[in-house]
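My structure is below; once you've seen it, I'll send some questions.
The other protein chains are all here in position, but one chain of the complex has been omitted.
Note that the chains take the letters A, B and C in the order they are written out, and that residue 1 is the start of every chain.
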Amino acid sequence: METIQPYTPKEIMTIMAAREIKNGDIVFSGTGISMLAAMAAKNINAPDSVIFFETGAIDSLLEELPFAVADPRIMYWAASNSRLTDSFATMQNPITGQRVIAILGAAQIDVYGNLNTTCIGDYFSPEIRFSGSGGGCDVASFVPRCIAFMQHEKRKFVKKLDYLTSPGQLGGGNSRIAAGLRPGGVSAVVTNLGLMRIDKDTGKMYLDKFYPGITPEKILENTEFIMDVSKATQADPPTQTELKILREECDPQRLILG
Amino acid sequence: METIQPYTPKEIMTIMAAREIKNGDIVFSGTGISMLAAMAAKNINAPDSVIFFETGAIDSLLEELPFAVADPRIMYWAASNSRLTDSFATMQNPITGQRVIAILGAAQIDVYGNLNTTCIGDYFSPEIRFSGSGGGCDVASFVPRCIAFMQHEKRKFVKKLDYLTSPGQLGGGNSRIAAGLRPGGVSAVVTNLGLMRIDKDTGKMYLDKFYPGITPEKILENTEFIMDVSKATQADPPTQTELKILREECDPQRLILG
Amino acid sequence: MTNSLNKVIPLKQAIEQYVKNGSHISIGGFTLNRNPMAAVYEIIRQNIHDLHLYAHSNGTGLDELIGAGCISKLEIAYAGIGKAAPTCIRFAKAIQNNEIIFEDYSNYMMSLRFMAGSMGVPFLPTLSGIGSDILSKWGFSKSMRKSDPKIVDEKLKIIDNPFGTWTGASKVVLVPAINPDITIIHVQKADAMGTCSIQGLPFADIEQVKASKNVIVTCEKLVDKEELRLNPDLNQIPFIHVSAVCHIPLGAYPSAVFGHYDYDSQYLRQYAIAAKDQDKNQDKFKKYQDKYIYGVKDHEAFLNIVGQERIDAIKADPRTGYAVNMKRD
Partner (left out) sequence: MTNSLNKVIPLKQAIEQYVKNGSHISIGGFTLNRNPMAAVYEIIRQNIHDLHLYAHSNGTGLDELIGAGCISKLEIAYAGIGKAAPTCIRFAKAIQNNEIIFEDYSNYMMSLRFMAGSMGVPFLPTLSGIGSDILSKWGFSKSMRKSDPKIVDEKLKIIDNPFGTWTGASKVVLVPAINPDITIIHVQKADAMGTCSIQGLPFADIEQVKASKNVIVTCEKLVDKEELRLNPDLNQIPFIHVSAVCHIPLGAYPSAVFGHYDYDSQYLRQYAIAAKDQDKNQDKFKKYQDKYIYGVKDHEAFLNIVGQERIDAIKADPRTGYAVNMKRD
């Protein structure tokens, strides 16, 4: 049996997300920690997964970590450099789209996995304006599985979004399908405290795993909405192998791990 | 004053069509005589016209005459080899589309400049089946000017088409616009006997020019429908310069001129 | 590259695996260019029938498939093989003799239908065809459409512009998406994962591939992944769309492959004469098929019958990409 090594919150978050990625998946990735999770999956558990950027590069050779999805580093040694319209078509097209797993960030998430990346406060006269949807709304509309990466704070896990940028289960239950969307949207939420999932029937977020040293109570304290924690169990901590690969192969300079 | 040289029906047809092409026009061309007309225009009166194929090649260097619009000869030295979807978008897009002049062939034409390239007889069980629309229907729908190249025969200049493949003025008058099409469709018809045009108000074909040696009566004898010949005058025959360039520069081997 | 991403299999196996009786199929190329002829002949040899073929401007591949009785339903914009057959001959015969069910579209409509399929949307809009018989005459009846879940309920639709007169259009034609069971294309270069580089015009191959549930790629050159990765801008098809890769040099013969070989106008003319079959015995076409298709094991054996002389005659000039000064019939 492996002994448990110390690890940072960023490390466990990355590993938890990487474990969601299956071999053969096409991983829609942003930059930063989501990119690192995609690289970790490819190096650990899903060697034939494909890293894919909304800007159109597929299976790029990332000799250096890109800092943006339009970073020239993603254009090198790709299978294809396609247009923006092609890249979203790849996700909207169910033949390839059903193989996509997306990793998204957000400023706010609600109990139904809907995301806000647009603003805090009134849309027309916001307190804080963010970058906007980018491809987030598109991806959340099309692909069957999305991982949301979040810091677990009450002001981010909110009862009501200030703006619904990217659709999850909308109002829960059957409402996503009834509205006319495909099944999909955020299916897992990875935070610095635990792993949440969306219940298939209710469309509501529930706590699946809390990290070693974290209690469900602590997670609830940092969540504004009511969340089912009754099924939660402790997460398996990152294994020595996972940590070794993450640290030595994916981010040896700790550019993202810090 | 130039003396009139002898010329063949194919030669005068080519020259009459070439004269329709203006400098700066984008010439949607098929193969055979339509290609030769485009080349003649470029060499005689419209040096900055651009030869364009529905298959997507733009401004190809035609060192050899192509025998098909997918002939590899059109892919050499083009400005761009684009997709089929791009090529039709170029014509549907009014910014570039309004600069396009198309040269089309047909098995039948009616008084409103509608074309049939599909079949003789009943559509479902035809006497003769032809190749079908190809891009003909698209071009006739989108672009402001189309030249139809035809042999002038009663069975081709018909009262009623067996199948309306490519829309002209539909039922005449305002019917093309009323149906929802843009202004456009066949605007000139070049045959072995003369040059017909479509009247802007009535949408009906009238005789504009009869070739030297041909009478309006002969043209009417070879036309099934009633056509106004009251405005017709004799065509200026091909000039020595036109013929010289056509023969020596465009088709020195007489591959198309015969 | 891991093993599971090696998609190279023999063509015979690829056809057996992905092309079934009743499959909805599309093939790449345009009239006499880049038709996947090795695959077409293999389909004929395997006696696969009842195919539903989606075509924009198809030529020699289409006509051989129809001539061999493989096709029962056809959606098409144009059928011709250049000068050899301005209208495809077996295609015309099949329609004139009521042997296939067919439905006509324009080239742009068919291209847009593949594009809609590749984009995952039910339709795309166009301004083409209003007032034409393409809109009014449906080859597939409403009842046949209703009874077959693989055929869309309506050929196309004309609607009022939902945005008033935006862009100047009053009416818009909607053409429904196509998602073939299988698309087969022939390209200049592919790697074992299935990434493809097409040289010269891609026609609608890219859209056809991306719209398809499965894709077989036959290629002139099977190259290392590294060769393709050196210039991703030239790779129009990334491997994620491809099911099988078959290395078949001269795999488009007798149609052309830019940069490799020209169309063989002699072969095509000889095909046209056989396809017309105007002798008293009417056995010319059967003899043609027996000799060139059924009588050979595979494309290599077919090319051996064709002979090196023809292959040499159509070899592309490296500067122009076609056979300069080739005698063209």
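Rule of thumb we're sticking to: a contact is a pair of C-beta atoms (placed from the backbone, for glycine too) under 8 Å apart; a residue touches a chain by one contact, two chains touch by 3 or more.
Because the structure is a prediction, the values reported are computed rather than measured.
Enquirer: Check each of B:Ser29, B:Thr55, B:Thr90 or B:Asn116 against the chain that is not shown and name the one that touches it.
Expert: Touching the chain that is not displayed is residue B:Thr90.
Enquirer: Pick from C:Val8, C:Leu174 or C:Ile311: which residue touches the chain that isn't shown?
Expert: C:Leu174
Enquirer: Identify the residues of chain C touching the omitted chain, counting contacts across the whole complex.
Expert: 116-117, 120-127, 152-154, 157, 159, 161-164, 166-167, 169, 172, 174, 176-177, 179, 198-200, 233-234
Enquirer: Considering the entire assembly, which residues of chain A contact the chain that has been omitted?
Expert: 31, 54-57, 63-64, 67-76, 81-85, 88, 92, 94, 118-119, 123-138, 141-142, 163-167, 170, 175-176, 179-182
Enquirer: With the missing chain put back, which residues of chain B would touch it? List them for me.
Expert: Touching the chain left out of view, chain B contributes residues 23-24, 26, 47-48, 50, 57-59, 61, 75, 77-82, 89-90, 92-97, 99, 142.
Everything below uses one rule, namely that only the chains that are shown with their structure count from here on.
Enquirer: Have a look at which chains touch which and call the overall pattern line, ring, star, complete or other.
Expert: Graph shape, chains as nodes and touching pairs as edges: a line.
Enquirer: Whose Cα centre is nearest the centre of all Cα atoms in view?
Expert: Chain C is the most central one.
Enquirer: How many angstrom lie between the CA centroids of chain A and chain B, rounded to a whole number?
Expert: Their C-alpha centroids are separated by 57 Å.
Enquirer: What parts of chain A, by residue number, touch at least two of the other chains?
Expert: Correct list: empty.
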